[in-house]
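A single protein chain has been omitted; all remaining protein chains appear in their positions.
And then chain A:
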Amino acid sequence: MKSPWGELQELKGASTAQEEENGVRQAFSNDVLERYSRQMLLLRFGVEGQKRLSQKSVLVIGAGGLGCPAAMYLASAGVGRLGLLDRGDSVDRSNLHRQIGHTDASVGADKCLSLRDSLMRINPGSSICTLSTGITAKFALQLILPFDIVLDCTDNVESRYIISDACAALRKPLVSGSAIGFEGQLSVYCDSEESPCYRCIFPSPPPPDCVGSCDTAGVLGPVPGVIGTMQAVEALKLAAEIEGAEVCSRRMVLYDGLSCETRVIRLRSRSKTCRACGNPEDSSQRIVNPAEFDYGSFTLAGSCATPQSTDQGRLRATALLDKGRLKDALCIDVRPKEQFDMCSIGGFQNIPITKLSKELITIQNRVGDKEIILICRRGVDSATAVSMMRKAGIENATDVIGGLDAWRQECNPEFPTY
């Protein structure tokens, strides 16, 4: 099958030793020597390390909080070829506090192209190829095949399993990083015979309601910066084959920025029964090619099927335009306090959904026969809150379909996005 990358530039490696006419013998051109001198000065790195680095290709999947710092360091260090893969997201202003490869001027631009521009500004000699398609199970093997080392800088469970399964099948070293809130994790998978894959360590995916994202749970900018930077360190150790370097394989680094504590857990070796890199008892369970595996159902496996709530009895956002109705009702915003403090609709008070069950009796006593109007960011938590109230015997509660997002779209475009 044709490579999704099309024609990739051949890895040339840095120019070899040259004898100049004026009798100077030098390993690289003046520009290359000057640019990479500080790492070539390193005892274990040297000219040979730089040469090896220039002959390696590294694929960075995800051009976000992890991918930006990782790719910036790799391009700066002179990796032979860098591949950038992102699912075609455009740069959002809310990305900029952590995704340091993008700028305010590139808001709205394709993330891969925006990051590539930054990398070219740092090191104009870089060889960078980009694909704004994201990693898909169907093309995972072809996408990864042309590269020596893979960095998982993605932000979702499905991609993590696809990437790991493809790296396990191709035995490509995978430098995996992740971050959320104040915490991050780092590990290198599939880099040796004994080295486990992501699936050996996490054979079952987390239930969807246990997976937070930076968009909803928040993240301190430098935390993915720390982890993405550590991913670059691991990738450089692998690519330059630095003597005496111990790659973070069979180990997992747990970084907690809040307590400034780092723990390193010694991990298991490759699992004999792993579906991706072992031999499961039932051989039909073996994942040979991610293209043949249903990742959608797999990552949803742990979800407790929530009954599809009907929109019957719920309010359209436009109902909130009725000032009189709002005034007579008890209006509750069930988002976390941090979100409520950022922006809210006047007249709404904040009772976060996590505290709602404790407040139910107070609400019941206070509300009388008033209507209760609940709202949240997207209309999911508010629906849960309504059913909590119904269970507690509070009948006259309703909520807004689509939450504050719908309010912004349908009624008030001035309402802030976050």
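Keep in mind that, in the parts below, a residue touches a chain if its C-beta (ideal position, glycine included) is under 8 Å from a C-beta of that chain, and two chains touch if they have at least 3 such contacts; residues count from 1.
We take it that contacts and distances are computed from a predicted model.
Consult the UniProt record of the chain that does not appear here and report its protein name from "Proteasome subunit beta", "Sulfur carrier protein MOCS2A", "ATP synthase protein 8" or "NMDA receptor-regulated protein 1-domain-containing protein".
In UniProt, the chain that is not shown appears as "Sulfur carrier protein MOCS2A".
Using the definition of touch stated at the top, determine which of A:G101, A:G134 or A:P205 touches the missing chain.
Checking the options A:G101, A:G134 or A:P205, the one contacting the hidden chain is A:P205.
Pick out which of A:R44, A:R93, A:R268 or A:R390 touches the chain that's been left out of the picture.
Of the listed residues, the one touching the omitted chain is A:R268.
Which of A:M40, A:V219, A:I351 or A:A397 sits in contact with the chain that's absent?
Looking across A:M40, A:V219, A:I351 or A:A397, the contact with the absent chain belongs to A:V219.
Which one, A:S118, A:S178, A:S382 or A:T398, makes contact with the chain that was left out?
Final answer for the missing-chain contact: A:S178.
Which positions on chain A touch the chain that was left off?
So the residues of chain A touching the unseen chain are 62, 64-67, 152-157, 160, 177-181, 183-185, 201-202, 204-207, 209-214, 217, 219, 224, 252, 254, 256, 259, 263-268, 302.
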